[in-house]
Each structure stands twice: as structure tokens, then as C-alpha cells.
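Missing here: one protein chain of the complex. Every other protein chain is in place.
As written, the chains take the letters A, B and C, and residue 1 is the first residue of each chain.
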């Protein structure tokens, strides 16, 4: 009922409040026998953690992961049992929030939690803080390891496409973006010139005690076909749930998205095309024809099922709700008051959202893979090549 | 695993293929003792069914609902046991699809189902057809009955806001739209002049054998505060999942959505304000102060929890994939072919999407209500008025 | 929440009241591409249906199954989509229950449903009737087809071991029992002499307007190792849930069960033994050593996981609550009354319980198989032969 668990076959339950003892997750359903790469998980944590640059909150958290269960101590191999990962909070200055104990910060979750539960962890947003995503990023890093072990062509990559009114969509070729390019600039926009503009925008907002929002683009190449569960757990529906469950995310579009209606059906449809066996359609040569579409307005998903083309989507994050200027607000006693925030905050959540969006994507994909394996088996029909060939190549 | 079930406390499982025996749903978890208004459910079916106007597919389905279980025969009272609702298919002309048995229709789900399952119901799209939504609309109509019995102020209303490039957003006041206004025009756009333009656009596309997409706006007033489950089943996350699970829906935004980053945090935040007890903030006068926000860029949901303001969102539907012009495509044997579609189709799914979006919204809300009742009880803290009042009005 | 669904990967939702329109189920998660043998399902229904002999209720139901969805019409192949199976009620004489509208029948579910829901389907027990198991038996028959296609050695067999005080345990060799032997006598006890005694006992009880209970033995051979999910969904825990969810079942024991404490640990432990590759340990010869235990007090399950030995368990069913003698009881208005039941009933549910127990077993096993496939893959490690061999046979 209460929903701190995501996924069906690869189930991640996150726990922990922003200013409590710690945050973490329990992963249930992880395939056994995987050599868990803890350093890679720790590296993912480093990409998410605060204090990376002047663009993010100065809260200083080392975010060191402790593996409490589910992994063989001497070999690092997953046991198939629940993996509990814990990160203790270190730099939790609860006193900074004293004045807000009874005041609802505008566009924050404070009032919602009070209205729902009659009580709330008023220090730092509790579970509504982005600190909750520590568990998601750790689990997502493990999910990505499992996925790439099975699908070596898979590359999940997100980046900052827009900050406030500065938009880099037109100048970025999604298929060419790598995490190295993304991480080359603290904004996590892979187009250096635009990234510099974005940085200036964020620093200006910070200086004013204001904040800005923007877009994150998510792009995943090298997916197997057949992922996604009709009808309610369509691949795009699960991505939408996962993304909208992220703090500050206010929308998601896939492929042509909100621009799709600019076109008519004839213009919008993605024609199918069997790419010949010898062509290099991914990073590898294939020995059977591979289904492609000559355009990808569908964003890699049709009828809720991956078609093998890149997943291409866009998320919008609102401007950070915490700003350091006085604002009209209300308290929990029925009084309308003025709130003067202070303390630490992210003037723009976008750079830190990038690894979180990638993690969420990996969590959806690994879950869909295992679910597919349950119902159909692995490898499943049509994973590669034509299904019903007449004298042609036989199905995989 | 396989996910033909939506909801956690109010669980709806849909079944049936477009051209099979029938379609329907099983509803598990329905509160007992409710006088099921079958006529209201049938009326909802009528709003969804094909053949309503020249704008929709001429497939003629009466969509008469048969109640197979869960309701006391003589009184019509829900028993608290599973309610199975069945609609038999009548006008299923499978032969119209013979030529497509082995051809994947562009931007349809055909290839995805084949890739996933190794088999597909190739007549009319099987489960991927909008016909699957029969069960959702029936269950949603029941959900709405339950909700309005408990929350009499609740009004869920969706409408067509845009068709192709014709957009009515600027000329519609969301708070003033009613279903009667929406249904007054076959396009289901409540602004008559714009509706007429949309109608012309759809008919022109139909004449050309082409299709168009657009936007549906969803607006729900009179919600209780506190609905939505942190962290993964946030109210907006569940709506996003539900909406993206609809055929042809390619995106969802809440409140300011993709326009949010145009503003800075200071501009974007929604200031809280206790409206005095005597004011008429909904359709009813309240006897305690009521929390409001002076703007609603959050779209009624903050931190994944309803704040009592209207839920305000927007969905995009791509142009219908079925068009009657020749298109490049591929078959299931590895051949690239040309497809000449024929038969019946919706040149624009938007008008029929309206009741489906409303149903999906009701399904999310009823589920969140029952889940809230499980964890916190009903009525729950803060349902009305200030929570921690000093000498002020006591909490409900 | 409300739990009319069983299983996680192979999900069966049953619906329908005893005296409503019909009963049935929706199966979600069925592997695609299976040629559904409808005749075999119908045959399973025939074993469950009432009116088979003088030992069972004379209610006459043909129990003809209608497949509403999920199967390709022309080929009978499962589509991977929800399979809805419906059986309409025919011989539902609701009027026979008129007098009991307000009276709670002793040891029936009437009071419980009223206490829980505030309303109940008072005709014939509604969902609490054994008629609800129609959906289970249909789904279980499909489950068994899927299992035997994958594990050809699997044989699930249940039988009546005891009726009232007549117990056949000592004279039956479980490994030698077949369904043909079980069905050879209307009591479904495979030991003809004891079966005759049981029959006389049942008929005598019937003549007196009384009823009797007994034991059902469940025995499943040819299982793969590794089925069952630690820790809460242990194979025996799921069986226990499934069996105790059957009407009138009041207990379940596995292996040595309630006799286990007669022995000490040393006496009770099942020694492991690798049977050599050439031996015929099942119905087939194996090409690798196969793990066995030289005794089977564990009943084929250790630590909640199948060890490859036969599953061996026992269920107890109480005497049928419906008896035709006057009984003290109470009504729903606070009055203590005398109840004079009449009408049709099973003087002993045991014979009809046999196919239901087998179906429930198949539902548990198929679910565990698909869940295993999700997490570990198929075939999984150790499915056959030693896992970590030093110069010995390699793992499967």
C-alpha cells in the first residue's frame, strides 16, 4: 500500500529521512552470482552527491555505502537474497530548519505530509528531500551492472538539455553523447558553449537567492526488443511513474512528445525497416537482419514495448522551491505568515538530477527484463531477427 | 508480473482482445454496500464507444455491460467481492486485417507484441487496441461513484484542448468547464468556436486518409488533501503511469509542466494562504480555515500529495497511427514491404480519449483514497483545517 | 488488498458468487505460445463438478468453460495476455436459501461476511461456496499443462486418505498412486477395499442428514530442484496458504508433519545421497548424478525450496458444515434461533476436494517456476547434477 518500493521482479525499497540516521535501500530479487562492483556503485553515488561544485548545495556528504546483506563477504558475489545498502547522514544540520517547524515552505512537500500523516519530519524535507534518491542511485547502479552484463550494447545516458530559458536541444546529437562528455562540465550539459551559458545562469540565480529549473534528456541505446508489460506497466508508463516520482519533476514526454501533434499521422509514423545482417546497426555487427525504424518519433517504445530503437525522452524539473528571498506562506496553526528561508540549497537541481534519471531508467529496464524472463524466458522469441521467416534467417 | 492490473487497494484487471469474444474487467477491493449505478456506468461507456460521430471510427459497438459478479442481484449493492464486468464484441470484422497478418503497421504495437511474445492477436491490435479501455472506463465510472459519495465536491473533468495545430488553451477557463459543456460538441472541446475549427481539421485529415493528434487537459476540483503515496506512488507519478499506459499517449505534464522553467523559483512558487472559514472556496462554505495556494503552478500536487487545489494536467496524444495511405513497412519474415491500410479507424482519438482520461483519473484517486484509509484512517488528520492550531479551530 | 488473486508471476484472479451469474477467473502472466488444451481443462472441471455420484451434492452444473480472452481463436495458442475463463451458473436455486437470509448457518462463512462487509450474498454462500473453486481448477489445469510441457516427469496426484475415522494411510504406497487409480472409485481413495468402507460411511452420514470430514494426501513427483522463494514465499508456505484458503480445510502438514516430533533430530534428518548417473531415479534415466535423500521426512522441501524429492503433504477437511438436522444458531438481528437446514449439500467434500488440491498445487508450482525464471533464469544453476564438481560432471 504505502509505496516505498519500486519494481516487481527487481524490487527496490528505499528508506530514510534527509536529517535522520541515514538513507538507503533494500533490493529484493537481484539475480544471484553477480560480482557486485561496489566501486562502480560508489562512483554513481559521487555523481549524485551534494557539494560537487558551486552549482549545487554545499551540504557535504561523503555518501559512503555500507553493504549490510545479500553479498558474499569474501567474493562480492550476490547471493540472490535482499541486498541492504546504507548511507549514514553526516552533515545534517537540523537546527537550520528550526524556524520552519510550523511553517509550510511554498511548493515544498511540508503541507502535504502534514495533511496526509498528521506529522512530518520537518527537518530538511524528510522523505521528500532529494536525499531519498541515494537509495535509488545505488540500486540503479547495480541494475545497470546487471543489464550491461546481459546486454553489452546497452548505454543509458542522460544530460541537462535546458536550464531556465537556455536550451541546448538543437545543438546536441543524442546518439553521440557519452557520460564522459556529460560529466566534463559541472552543469552536465554535453555542449560546452551552452553549458557555460547555463552555468552563468545558475550562478546568477544563486547570487540573487533565486533558483532555476530546466529539462533533462534521457537516451538509452542498445536495448533488446520486447521490454515492457502491456497494458498498465508499459515501458513508457513505468518510466513516467519513475520519473514523476522524482522530486521536482513535473512532466515527461517520449519521442516526439508534446510536439507530436504538429505532424499528421502520415508524417509522424516511424516506417519499419529490416537492416541487413552485415550492417553495423549498434556497436556490434549482427548476423541476422535487425528491425529498425527510419525515424524514431516513437522514442523507442511502441504499444508500451521496446522496439530496439533508442529510448528517447525528456523530463522537466521545476525551479528549486527553496529560495532565499522572503515569501508569503502559512503555518500549521491557521496563520498566514512571511517565510524567510536561509541555509543551504541547490539553486538548480538539474546537474544532480542526471545520474538519478539514469538510475531510475536502469531500475525500470532491469525490472522489465526480469519480468520478461519470467513470462517468456530468456532469450525470448524475436530477441533478434525476424520471427516468422520464410526461407530466411531463422529466429534467435 | 504481467501487468494487466492497475491499482493497489482498488484493483482493476482488464482482459480481452479487440477482435476476440469480448473485453471487460474485474474490480477487486471495491467497498461493500455501495448502490452501483449501472446506468451511470453505461452512460460512461456511451461516451467512450466508437461510432458516436463522423469524427470517430464507424465501428459499431453497443458496448452493453453485463455484471457477472460482485453485486447483489436484487438490490444492486456491491458485495465487497470481485466485480466482473463484460462487454461482448459485436462488430469485429477480423477479415479486414487479413492482409496485415504478417506486416507490422508503422507506429503500431504489432512488432512489439511479436518481439515480446512470439505471437500476437494480429486482428485489430489485440490488447493494444483502444478497445482495451472499455474495462477502464467501466471501472472508472464505478470509481467516480464511490469518490463522489465520499467527497461530494469532487469534479473530474477532461476536455480536448488542442487538435493538430489548433490550440484552445488560451481561451478556456479550466475552473468553469463542465462535462455538459465538453459534450456539447463532438470534438469535446468546450470552446465552441475553436471546436468548430478542430472539427474541420479532423474531417479534412479523414478525407485525406490521414490523422491528427492533440492535447487533452485534465482538471479535477474538490479533492481532499493528503492523497498520494510517497515516494514511488506519488499522486502525480500514478497519474503519469496511468496516462502513459493509454494507447497513443506520449507525454504528461502537471501544473506549469514544460513551461515551468520559463520562471525562476521565486516566480514559480505557489504561496500558501489560509482562506477564512466563511469564504466559499469550493462549491461549499467551510466552517474552518482552508488551505489554498494563491497560484497553482504545482497543479494541485506537491511532494506527490494532493494539496486541495485542483489537479491540473495535460496529456499529449500522437496522431493516430492508422492512416489510409501507402506506407513503407516490414513484415515478420525479414522483408521490407509497402503497406496499404484500409478499413475503419479514428482520424483523431482525442474526443474519445476524454472519458478514458477521466476514468483513469478516477481509478488513481479512488485507489489513493483507500490506501490512505488503510494507513491513516478515514477521516484522516488534516483532512480539513489547520493541523496544529493554537487556540484556533480544532483539527477534524 | 482484497485478495481474490493468487500468485505473483502466474496470477489467477477468481470471481463470481455461488448463485450469481457465473464464476470464473482471469489468468495473467501465462507464458505465450502454449497450445491450450481446452478439453483437458474441461476434463478437470468434470472431476470437480457436483453431481458426479451419490456422494456429492445433486446440484447439476455442466460447468462448460467459455474462453473470453487471451487465446488465439483459430489456433488455440496462448497470447501472453490475460485469459478470462467463464462458467455460467445453471442450477442455482436461490429460493432454497430464503429462510436463511437472516440466519447465520453454524460454522459457515455467513456471519463472517456480514461482520466484514455489512452485506453478503446469502444465497448458497456466495464467494465462500466451494463453487468459487471453479476458477482455481480451470486455472490449475492450465498450469499443469505448462508445467508438464517443461518438466515432463512431473506428476501431481492427490487422493482421499481418510474419511471420518476410516484411514487408508497405512495401506497406500504414495509413489504408486495414479489419477486413474484415484478416479476408479467415487470416493477418490485409491485403495478399493478402504474406499468401499468410506463410501458406506458417507452414505450413512447422508442418510442421517449428517456429514463427515477427512484427509487428502497430496503427492507430487518429478519436481525440479530450486522451486520456492525464501523467506516468506517458501514453497511449503505458499502451499499452506493455498490449501488453507480452500473451503473447509483446517490444516496442512508436510512430510513427517505433526508426527515429526516423535523422532529425534538424528532419527528425523534425511541423509543426502548422490544417485549415480546411470540409475533410474525418476521415470527417466539421467546422465549426471542426481541428488536424492534416502528418506523423505522433509516432504520434498527444505528451507522452503524443493530438493527434487516428492512433495508429500496432508490436508484436513472438516465435516461439511451444512447438515439437515435442526441446530442452535443466531440471526443478524440479535436473536438466538433454531435453524432447520434443507436443500442440497455434499455429505462429504473430500472426493471433490481432490482435483481442487491438485489444481492449487499446480498453481503454486507454476508460479514458483516463473518466479525462479525471473530471478535466476531457465535453466537455472543446479537444475540437474552437482553444482561445484571437481573433475566430476559439469553443472547443467
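One rule holds for everything that comes next: contacts are C-beta pairs under 8 Å (C-beta built on N, C-alpha and C of every residue); 3 or more make two chains touch, one makes a residue touch a chain.
Only a predicted model underlies this, so the values are computations on that prediction, with no experimental measurement involved.
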From the listed residues C:62, C:91 or C:233, report the one that touches the chain absent from this view.
-> C:233
Across the whole complex, the chain not displayed is touched by subunit A residues 1-5, 8-9, 11, 13-17, 20-24, 26, 28-30, 32-33, 66-70, 72-73, 77-84, 86, 113, 116-121, 126-127, 370, 374
Contact set of subunit B toward the excluded chain (per top definition) = 1, 9, 29-33, 80-81, 230, 370-371, 373-378, 381
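As a convention for this text, only the chains that are shown with their structure count from here on.
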Calculate how many whole Å lie between the centre of subunit A and the centre of subunit C, each centre taken as the average of the chain's C-alpha atoms.
-> 44
Return the distance between the CA-based centres of subunit B and subunit C, expressed in whole Å.
-> 40
Could you tell me which residues belong to subunit C and also touch two or more other chains?
-> 1, 9, 29-30, 32-33, 80-81, 370, 374
